[in-house]
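Of the protein chains in this complex, one is absent; all others appear in place.
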Amino acid sequence: MFCAGIDIGSTMTKAVVMGDELVAQVIGPTGAEHRHLANKVMEEALKRAGIPFDDVACIIATGYGRINVPFADKQITEITCHARGVAYLFPTVKTIIDIGGQDAKGIKIAGGRVVNFVMNDKCAAGTGRFLEVIAEALGLKLNEIGELSVRAASKAKISNTCTIFAEQEVVSRIAEGIPIEDILAGLHEAIASRVFRMAEKIKIERDMVLTGGVAKNIGMVKAFEDLLGYPPLIPEEPLLTGAIGAALLGCELVKKARDKGEAFERGERRLEAAKFFQ
Amino acid sequence: MAEEKKKRAITRLESSALVRPLVNKMYMEGAAAGMEGRPVAWSMVNWWEGDIIMRAMDVTPVYPENYGTVCASDGIAQKYLGVSAAEGFPTHLCGYAQNTLGYSTEMKKAGQVPEGAPMGGMAKPTFMLCSEGFCDARYKWFQSLRQFWNVPVWTLPFPHPAYADLSLQDVHKVNVEYMAVELKGFIEFLEKLLGKKLDRDKLKMMLDNQEKVFKVWWDINELRKARPGPMHARDFWTMMVPCYYLAYDPETLAVYQQVYNEVKTRVEAGISAVPEEKYRLIFSELPPWHSLGFFDKLAERGWNFVTESPGYHPPPPMELNGGGDLLQRIARWTYWSYVNTGYRAAKMGYPTVGGAQPYYNWALEYKIDGILTHPLVTCRTATFWLTHSMNVLRDKLDIPGMSIQGDIVDLTVFDAATALNQAPAFEESMEHFRQVRKSKGLDW
Partner (left out) sequence: MTAKGLAKAKEIYAKRDLRVRELNAQGKKIMGYVCAYPTLEMVTAMDYVPFKILGSMDEPITKADTQVPTIICPMLRSMLDLGMKGKVDFIEGFIGAHTCDCTEKFCHLYQYNMEFPYYHFLDVPHIAHEASFGFLKSGMQLLQKTLEKHTGKKIDTDRLKEEIKKHNALRALVRELYGLRKQDPPLLSGSENLQIMLALMAMPIEEGSEMVRDIIAEVKERKVGRPVKKAGRLLLWGSPLTETSIVEMIESLNDNVVMDDICTGTRHFWPDVEITPDPLDGLAKRYLNDLKCPRTFRETTASFEEDQEARFGYIRDYAKDWNVNGIILQSMKYCDTHGYEVPAIKAYFDRIGIPAMYLEHEYTMVALAPLKTRVEAFLEMIV
C-alpha cells in the first residue's frame, strides 16, 4: 500500500510517497496565494515514485495551505503530522521544536502521540522570517548567516524584541564596528531563546528534535545547544517531517478502516490546482 | 569623564536620607523572620487596613509588589517573567504579579530562596493577605500563588462606592461597618492560625501613631502648594514607603517630623526644589523607578514636579462621622483614603469628572502647568484613567498633558531619550495654555 503526504507551506510545498519506507520526496514552490503550484509538486512526487494517482490509497494534506486541496482525501494539522513524522524518524522523541518561515511550534509527545503543543504565529521575531529580514539588510544569503555566526568571538546582544526595530539596531551595530559574526551570533541567540521560552510552556524533555527550515542553519542548532546544554537531534531533511507524518497518518487511517472490514473513504481526488483559501 | 561632581539639578531634602534605614530595616525584618521561622505574610498594599493588625500580632509582612521593583532594577525580573509565561500565565498580567509567580515557581523548585534572588529573596509565607482595593490583580494574583504555597489566603474588603454616593454619610456608615465586621473575621482567622490573642492595647497604640503619621505626612504635602515648590516628587517617592508600610512605627513619625521641619523652613525661605521653577507639574501614576535621573534632566529645564498621583498619598484629616470603635477606626481610614477626593470635590463644588477627580482637585490647588502621564503596559488599573485625565485637565482647566509609555517591570519600554526630545515642544504647550488661563482670569 502506498500513501502520500503533502505539506503546503506558505512558500514551499513538500510531498512524499511512502510504502514500507520513503519512496519519493519532492520540495517545490507553493505558488503564492492560490497555491497553484502545489499540485505540480504532488505530480512530480508520484512520477518519481512511479505510482499512478489512483493507486495511492490515501493522500493527506497538511500545513498552512491544507484547506480545500482538491487532490487530498483529508486534512490534518501540521502539529499532528510533524509529531508523527518525527516519531517515525526518532522513536525516542519527547519534544519537537519546529521553526518555519512564518511560525514556530513546540510539540510534546508521549506514547508516539501529541499530548501538548504551543504555537507562535503572531510575532515574526521568533521565526525564520527574522533571519530573512536581517540577512537581507546585511546583503547576505540566508544560507550564509548560520556559518558566519558560529565563527563569532562573542555574542552581541540584540536588545530589540521586534523584528523591525532589530533590523535597525543591527545596521547601527555594524556602523559601530561590531564584527558581523558577533551580531549574527546574537541574532541567532535571540530567536532561539524566544522559541525556547515558548517551548518551555510544554516543558522541554529529551529527546528533543529540531525541525523546519531553520534546523539546517548551523548557527541556530548551536544556539539551541547552548540553551539546552545538549545538542538537539536533527532529521536529515528537516523540511519533510510534516509530509512524512501526513503519509503515515494516511496509511494508519486506511489500515484502521480495513481492520473494521470497511473501505477507506476517499475524497473527490481531482489532481488540479488548489483554488481559494477559506 | 568629568572629575568634579556634577551638581544635582533637584535639591533633595536632606531628611530624605533618613528614610533609607527604615526601608532597609523592613527588608531585613522579612528575611530574618523567615530564617528564624517566625510568621511571615506575603501582603499587598492594603491602605492601612490589614498590616497594622498583622503587625500587632507579630506577623512580619513581606511585599511582593515592592520586591517586583527590586527585581526590575536588579535585572532578574525578565527571567521571572519568562518563568511565569512558561507556567501558562498570560503576559499582559501585572508585571509585579508575573515577577512573583516566576519567583515562586523557582523557589518551589529549589525548595528554598532561589539562587540569584536579590536582597535575600522573599521568605516562604505563613499565609497571604490581599485586598479588594483598587485593582483586581491584588486578589487574583494571590489566589494564583496558592498553586505554589499551600497556605491560606485572606482577602480584605474595600468598597468602591460610586462617586455620586459620596455625599451620603449613611452610605459611608454601611461601608465602614461592613469592613469592620470583616476585620473581626480577619482577627479570628489570625488568632486561630497563630494560636494567640490580639493585643488590643498594642493595636490602639499603633493606630494612634498611624493617625499622627497621616497628619504630618499630609501637612508636609500641603506645604508643597507653596510657590516655588519646596519638595520634588523624587523626594515624595523616596519618602512614601514608611507611611505606606510602617505607619504604626514611632520611628516613622520621628522621621516625618524632621521632614516637616525641613520643608517648612524651605517654604519660609522661599527655597525651590529645582534651580528655577518655570513649570509646576503633576506626575501621574507609578514612576519609572529605574530612570529617576530623568527628572533631574527635566529639573535643569525648570520642571518642578510639585505633586503626584494621590493613590500614594496619605488620607487627609478625617471628615467622615463615626465612633471610636477600634476596628471601625481602622476601616474608616482605609475607606477615607479612597473616597476623600470625591467627597472633597463635592464639598468644594468642583465638577464631577469620574476618575480624573483627584487630578482636577490638585491641578487647581497646586496651580499646575502640566501633567506628565506614564501609561504602564502591564498595569491596566494605573493606566485606564490617564487619557481621560489629560482630556479633563485640558478641557476644563486649560492644562496640557504629555504621555510617556513605560512598564512596571519591563524596563526596556520606557524611552527617556525620546521623552526628553519632546520636552521643548511640551514647554511651548504649557506656555500657551498659561496664556489661555490668564485670559480666562485664572491666577496661574
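Lettered A and B in written order, each chain numbered from 1.
Rule of thumb we're sticking to: a contact is a pair of C-beta atoms (placed from the backbone, for glycine too) under 8 Å apart; a residue touches a chain by one contact, two chains touch by 3 or more.
All values derive from a computational prediction rather than experimental measurement.
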The one of B:Ala33, B:Ile187 or B:Val353 in touch with the missing chain is B:Val353
Thinking of the whole complex, not just what is shown, which of B:Met28, B:Ala110, B:Val174 or B:Val436 touches the missing chain? B:Val174
Touching the hidden chain, out of A:Lys122, A:Lys141 or A:Lys260, is A:Lys122
Of the residues B:Glu132, B:Asp249, B:Glu277 or B:Glu427, I need the one that contacts the missing chain. B:Glu132
If you put the missing chain back, which residues of chain A would it touch? 76-80, 113-115, 117, 119, 121-122
Spell out, residue by residue, where the missing chain touches chain B. 87-90, 92-94, 97, 132, 135-137, 139-141, 143-144, 146-147, 150, 152-153, 155, 157, 159-165, 171, 174-175, 178, 181-182, 185, 352-355, 375, 377, 380-381, 383-388, 391
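Just so it is clear, only the chains that are shown with their structure count from here on.
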For chain A versus chain B, what separation do you get between their C-alpha means, in angstrom? 49
Note which residues of chain A are touching chain B in the complex, please. 159, 161, 197, 200-201
Residue numbers on chain B that touch chain A, as the complex places them: 82, 85-88, 412
